[in-house]
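Handing you this structure, nothing more for now.
Apart from one protein chain that is not included, each protein chain of the complex appears where it belongs.
By letter and in written order, the chains are A and B; residue numbering begins at 1 in each of them.
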Amino acid sequence: MNDMRLTERAVTEKAKMSARGVQVHYGTNHALKDVDVDILDKTVTAFIGPSGCGKSTFLRCLNRMNDTVASARVTGKIEMDGQDIYDPRVDPVQLRAKVGMVFQKPNPFPKSIYDNVAYGPKIHGLTRSKAELDEVVESSLRKAALWNEVKDRLAAPGTGLSGGQQQRLCIARAVATSPEVLLMDEPCSALDPIATAQVEELIDELRAQFSVVIVTHSMQQAARVSQRTAFFHLGSLVEYGETGTIFTSPRDPRTESYITGRIG
Amino acid sequence: MTVGLLSLLLLVLAALGFVVGRQKAIASVKGDTRNLHSLPAYYGMGVALFTAVPAFALMLVWLLVQPVLIEAQVTGMILPEDIADGSSRDLVMSDVRRIASGMDVLAERGLPEAEFAKLVTDTTALKTRLADAGVALAADINPHVAEAAAVYRAEVATGRAWLAVAALALAVAGFLLAAMRVTPEFRARNVVEQFIRVLLVAASSVAVLTTVGIILSLVFESWHFFRLYPAKDFFLSLTWAPKFGGGSSLGIWPLLWGTLYVSAIALLVAVPVGLMAAIYLSEYAGPRLRSVAKPALEILAGIPSIVYGLFALMTVGPFLRDWLARPMGIGDSSSSVMTAGVVMGIMLIPYVSSLSDDIINAVPQALRDGSYGLGATQSETVKQVVFPAALPGIVGAILMAASRAIGETMIVVLGAGAAAKLSLNPFEAMTTVTVKIVSQLTGDTEFASPETLVAFALGLTLFVFTLGLNVLALYIVRKYREQYE
């Protein structure tokens, strides 16, 4: 995993989501300024930048999680498959089934492992029978590379798993609603290196089915898992392009400073 | 010397101690206070504390113990034949005390002490004299009782005099001892702080002493009761029919039934409304509504239970009777289990909602985010993630509310009725444990009869019930909080 695999980066150029002129205000705080980004299909996109640069804020715009923050105000345009997700006719509930999310700290519900994964399919009514639901749970857990570890104790509480397992359970939970885009907000920051490696490997496999957007603090991680990288600084998108290009020949001096460790 | 005057004297002595201690400390270093171990005020405080505190402590203990001792002595002077039929030693002793206090009044009005010796032998004259002094006695005074009263009065006076002597002696001793110890090397601050620490510890044990007092008084008097009335009948009998004069049946079940029935209705009202209100206010309501509704519910919580009782008696009771019970032909009484239950439910709404509010807010936001992130609606999140996560805490809150419902008194006294019944009809008047505690202990009843003492056994039952519920609830809530900390 240590090589940058620059040669493998054969990516589709089809944009799954596109953001134009996105601004976010939290109360009086202008948290995100005029961001334009295209998220490509079947690609891992990494958002990097120092703390408070707006990368998580932007991520939360993509599935309208900012709606749950009372003081947040989002302007600009974000489209998914050509449809404006901030259109008043769009139900955020339906949107979030298509744009799944994995959070910084593993947050399994205080329920059994099975119920954790089955939660999404149940509320969206994705399955017609118990057998079908069992199938979805199994395939999701397999995709999250957790099946072999938990198949004998699906009824055990999800909170009883180790940190890395919990995070993979959360990924399985998000995968179970068969999203088209998967957002990951620093998914490895609460994990140890071994668990981190497992999750990173998983992200690479998930790319086959969805486009993945990952916010990360770690430039090595961005380099390891992503094909595209966006660098945020002080609420603005500084530079966006192929991961290899960003890390080897950044155009903007701020990007270079960050990558070489001078700001952060 | 009265207690007030004695206290005043002790305070004066203490103030004097402060001045003397301070002056002596300053004098011992010839005014250069830098050579003292502590600030001069600490030397003063030390003397003042050693003067006042032991003396006041002695006074307190003396005042508590003296009546018990004197009573034990005087009660021996009353022979069994002096106690009239239907009376008791306790009643005679209260006569003794009243006569003694009447004599005090006479003495204040200038009756010479020598006169009292004569009066004790001439009980008719004593009775008229006492009537003048405002102490009216029903029957003629038994000579033994008069004698006992005279002795009682003398003993009290002697006791008071000795108290004054002892307290003042202790205060002066403390004063001198502490004042002598004032030298520049004396670590006054440390001693004073140690002293204060002892006082703080004493204050913090008041709470424990209260509990001990509650348990002792309940157990002690219940034990009296069970000597007069078989415990088996109390716990197993299904009838409650006290008859003053003997032959009562005092089964607790009708009262327990009423208590549990009223509490159940109260919880049926309070839990859904309180819980939903808490959920709405913490998950949905905008800041505007919240800023109005929360204080309004707090007002509801701050209203004393007598107000709810009056509300039950004057508004809810007649309303339920005229609009529900009578038209349906199932009851004709304005006080009923339903009346008390509904009003108690209203009282518990803010209690349940504020407890649940705390508990719902303790559910981490991450869980909500996880659910929203999967595309769940807010109500799905509440019902399927927040509520199950908060369930243990909410159960704890409901138990606490149940304990309050069981122990509530004024609402049921005014709203539930007084008839002990085992009935299923909620529109009938029934009674509860707390109502009967009140009715058995108010009014002029003889204290030693089972009909009165049963109140203590009821109180003990009530205490055990509510304590059990509370301990369980506190345990559950504590476990719940630890889970999310």
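Keep in mind that, in the parts below, a residue touches a chain if its C-beta (ideal position, glycine included) is under 8 Å from a C-beta of that chain, and two chains touch if they have at least 3 such contacts.
Heads up, the rule we're going with is that contacts and distances are computed from a predicted model.
Engineer: Per UniProt, what's the omitted chain called: "Phosphate transport system permease protein PstA", "histidine kinase", "Multisubunit sodium/proton antiporter, MrpC subunit" or "2-succinyl-6-hydroxy-2 4-cyclohexadiene-1-carboxylate synthase"?
Structural biologist: Missing chain, per its UniProt entry: "Phosphate transport system permease protein PstA".
Engineer: Among A:A15, A:I48 or A:M80, exactly one should touch the missing chain; which is it?
Structural biologist: Going through A:A15, A:I48 or A:M80 one by one, A:M80 is the residue touching the chain not shown.
Engineer: Of the listed residues B:V92, B:L163 or B:L297, which contacts the missing chain in the full complex?
Structural biologist: With B:V92, B:L163 or B:L297 as choices, the missing chain is touched by B:L297.
Engineer: Check each of B:L64, B:L79, B:A114 or B:M328 against the chain that is not shown and name the one that touches it.
Structural biologist: B:L64
Engineer: Determine and list the subunit A residues touching the chain excluded from the picture.
Structural biologist: Given the touch definition above, subunit A has residues 80-81, 83, 85, 87, 89-91, 93-95, 98, 123-128, 132, 139, 178, 180 touching the missing chain.
Engineer: Touching residues of subunit B against the unshown chain: what are they?
Structural biologist: 4, 64, 67-68, 71, 97, 189-190, 193, 196-197, 199-201, 203-208, 210-211, 213-214, 217-218, 220-221, 272-277, 279-281, 283-285, 289, 293, 296-297, 299-300, 302-311, 313-315, 346, 349-350, 353, 377-380, 382-383, 400, 403-404, 406-410, 413-414, 434, 437-438, 441-442, 447, 455-456, 459, 462-463, 466-467, 470-471, 474
In the analysis below, only the chains that are shown with their structure count from here on.
Engineer: Based only on mean CA positions, could you tell me how far subunit A sits from subunit B in angstrom?
Structural biologist: Between these chains, centre-to-centre, one finds 60 Å.
Engineer: Please name which positions on subunit A make contact with subunit B in the complex.
Structural biologist: Interface residues on subunit A, with respect to subunit B: 63, 65, 68, 70, 93-98, 100-103, 105, 107-111, 119-120, 123-124, 170, 173-174, 177, 183.
Engineer: So in the complex, which bits of subunit B are touching subunit A?
Structural biologist: Answer in residue numbers: 287, 364, 366-377, 380, 384-385, 388-389.
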